[in-house]
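Of the protein chains in this complex, all but one are displayed in their positions.
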Amino acid sequence: MLASEGLPPQKEVVEEVQAAEEGEVDPKAKKKEEEKPRENGLLETDYAKRGFHLDVQVNPDQVVRSAEILDSEGMTMEMVTGVDWLKDGQFEIVYDYSFTGGELFRVVVRCRVDREKPDVPTISEVFGGANWHERETWELFGINFVGHPQLERFLLPDDCDYYPLRKDFKL
Amino acid sequence: MDELIRILSYFVGIAAFLGLNLAYLGWVERKGAGHIQRRIGPKDVGPYGLLQPLADGLKLMSKQLVVPDNADRLLYMSAPVLAMVATVILFVTIPWGENLVPREFDYGLIMIFAVASAAGLSILLGGWASGNKYSLIAGTRAVSQSVAFEIPMLITAITIVMITGTMNLNEIIRSQSGMFWNWNVFALDKSILMPISFLVFFVCSMAEINRAPFDLGEAESELVAGYITEYGGMGFGLFMMAEYGNMMIGASLTTILFLGGWQCPFGLFPGPHWFLLKMYFLIWTIVWIRWTYPRTTLWGLLNLSWKYLIPFSLVNLLVTALFIKVF
Amino acid sequence: MTLLAQSQLQETFELNIGPQHPATHGVLRVKVIMDGEYIVKAEPVLGYIHRMHEKMGENRTWNQFWPNLGRLDYLSAIAYNHGYAGLLERAMGIEVPERAEYIRVITVELNRLQSHLLWFGAFILDLGGFTPLMYAFDEREQILDLLESVTGSRLTYCYFRFGGVYNDVDDDFITGTRAFIKRLRPQIPMYHDLVTKNVILMERLVDIGHISADMCRKYGATGPVLRGSGVNFDIRKNEPYSVYPELDFDVPVYHECDSMARYMVRMDEMEQSMRIIEQALDKMPDGPVKAEKAPKILKPPKGDYHFAVEAARGTFSMRTVSDATNTSYRMRLRSPTYSNLSLFEEASRGMLLSDALAFMGSLDLVIPEMDR
Partner (left out) sequence: MSGYFSYLLNGIKSLAIGLKITNKEFLTRPITLQYPHESVKMAPRYRGHIELLMDSETGTHTCISCGMCQKGCPSNCITVKSKKVPGVKGKVLTAYILDFTTCSLCGQCVENCKPAAIDFSNEYNLASTRKEDFVFDLLQKLHPEGVPEPKVDPALLKKEQEKIEAAAKAAAEKKEAAAKAATEKEGEGGEKAEGKS
């Protein structure tokens, strides 16, 4: 299912990603390690089961580069969101990319940051649409997108002082 | 003494006629819109909703007149009155029948154009004095609109004056006597472009009275309600009534200039009923058009005026002059 | 007076369109800085109807999240139902009976039809034409009656279930749908005569609101907005799900990139939806409408899942992170108009106010879906 258009970025990302020696991890091997946060690297996933083809984990400083690579390949930024891994003390920022120019190809880029200091560079300069998604993620998780032009309250009221999607925010 | 009685009776007559019309044109519009849109329109108040205007009027009158905080109080209150006054004054000049005219002016046409400009002024005033940005935009739009459309409208009116040689409205009607091909709209012997000239005039009059598709001043999906955004109660009511009044004026003027006023199409028994028939037909056309078309933009409107209406009316003027000189 | 003085000083003024405004169709606010009638900057402000559906997804069980799907995009709620059903079916590997899939497709397409019909009416209303709205509502009412007879609701559908649908369709629905399509077919040329070919409408839509394909890509715009910019992308074709691969339909694409192109895409999509419904009605097999082996207690295996469907406004995709419990660990709803509207700020620069509102109408906004 891997489109030829999508293939080059993987390799590049792998080179960019320092954990290239991990290479393509066998999904079975991943299952065993599931308890620990995943290492940086690139996974090919079963589309029929998961809904995306490529699963990439990068360091925060590689986020912008990965966005640029995917942009040059003509991919679309579909959404940016976060996941709060309270147990690991980390936030995961998930970027969904898809290819709308031909045969569908979905890439997920993940990036983990420390929960205490959740700083991630913004990709809103590469993808304009990430502006709103990052703003929303900042608002709901408190993840700070460094360099974002407008980190202001968006969906929530101006005076709210909590991050509703954090796991330690109980209803 | 006779003169006084005449003035008084005309005043009472116009007031009654106008009041009835303004109320029931609203009903006609709502009922017509309803049927055009596959629904019924007002029906519960009275038979066929005929008492609806009364109910509307009572409701509007019972409402508090609210003046917004940053409105200019005096101008805000006077704008709807100005709109209504201008409309009522215009009725003085309309010759409903050969002898049924409140005051026959030798320069009736000029009188109408002069006073009708005040209607545009009232919109600007209402829009500006409301202290609302939507209203302000509406006011500016209304002014540029009336400036743009007054030019072709006047030029077209001038061609009629050239043909008939008078500005007396009754005289203009008299000159169209006989069968309906003597009406100015069909008078191809006077000027070959007469039907076009009629269309130009009708479109201009629609634009002048801010009716859809030229209702830029009121544009409810853009400017909420335009210049009447801040008005409630009878302030709003007066604006609405003035709109229907202007509609009547526009239709009457078109009737007088092009459709032979109170003349019968077959040259028999002329009288006010023919005038009213023609006027109501035009009013219905205006209503019909409103519920059919989307709204133009300011640019579309100015394009129409400058690219089509003004050149056409100028050409028309030249052609008419040629016809008068040659034939 | 202050107004005039202000505008003289700054030469621009700020106008708040909304949160209550006829053209925003809901509680959207657009902060506009205007220079005369020209827009210098238009910044949408969201959140007036924000309900935090994503947090609700973390607190409710998988089954309890169903009604939320009907309350996101209230105009194409069944497509959202489809997205959620597909997500969990993918995660748990549930096989859906074929009849159920056909019923899903029929109801989704009927829903898309009614959504486009309402959009059509509301869009012309934005442009100042009132009458087409009523005609569109007349047709839409028929669809709502049909959908009501099978789903029980008229607007906030909660009809799909994991592994099938809530209940089977009856013969009345099938004959009613066929009759309705027969009735709607000639209406669409009438709309084209009344509205599309109207010179006033053409003036208002042609070359207004230009969005290039690259801009769509950068902002993640999907659906008719993307197809109006000349990109042939439809989840139903490009990432086929359900029984769409077995049905023959075209994806309307227009290359003009303007409001008219988006309008035409939606009008043509209505025709295609009718085609799909007719084919699906013909092909629909008998059988169960719910997977027999569908587990009662849902605990999808650990991991994250993604599923996208083509809703009436574009790609609606759901991403969930499951920790193998009966609630989701993280539920993410990607609503199409959120991305579609995000390009408004860039695309509306320098536009006339009335054009900008027409442009906004051509994006087909549904506010509850955007705010989630």
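Here the chain labels run A, B and C in written order, and each chain numbers its own residues starting at 1.
Criterion: a residue touches a chain if its C-beta (ideal position, glycine included) is under 8 Å from a C-beta of that chain, and two chains touch if they have at least 3 such contacts.
Because the structure is a prediction, the values reported are computed rather than measured.
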Displayed partners of the chain not shown (whole complex): B, C
Sole contact to the chain not displayed, among C:Q20, C:N63 or C:S212: C:N63
Sole residue of B:Q37, B:S122, B:T164 or B:T320 that reaches the chain not shown, by the stated touch rule: B:Q37
Full-complex contact with the absent chain, from C:C158, C:I277, C:L298 or C:A312: C:C158
Touch residues of subunit B, complete complex, unshown partner: 32, 34-40, 43, 288-289, 291-293, 307-308
Chain not shown, touching residues in subunit C: 60, 63-68, 70-71, 131, 135, 138, 145, 148-153, 156, 158, 161, 166-167, 190, 193-195, 197-200
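Convention: only the chains that are shown with their structure count from here on.
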Category of the chain touch graph - line, ring, star, complete, other: line
Most distant chain from subunit B by Cα centroid: A
Chain occupying the most central position, where position means C-alpha average: C
Computed distance of Cα centres, subunit C from subunit A, in Å: 26
Inter-chain centre distance, subunit B versus subunit C - centres from mean C-alpha coordinates, in Å: 43
Centre-to-centre distance between subunit B and subunit A (centres being mean Cα positions), rounded to whole Å: 63
Sites on subunit C at which at least two other chains make contact: none
In the complex, subunit C residues that touch subunit B: 1-4, 13, 15, 21-23, 37, 124-131, 134-135, 138, 194-195, 198, 200-201, 203-204, 352-355, 357
Subunit C residues within the subunit A interface of the complex: 45-47, 50, 52, 54-55, 58-59, 87, 90-91, 93, 215, 217-222, 226, 231, 233, 235, 238-239, 302-308, 315, 317, 319, 321, 329-330, 332, 334, 338-339, 342-343, 346, 371-372
Parts of subunit B lying in touch with subunit C, wherever the complex brings them together: 33, 36-39, 70, 72, 128, 131, 133-134, 136-137, 140-141, 212-213, 215-216, 219-222, 224, 291-300, 303
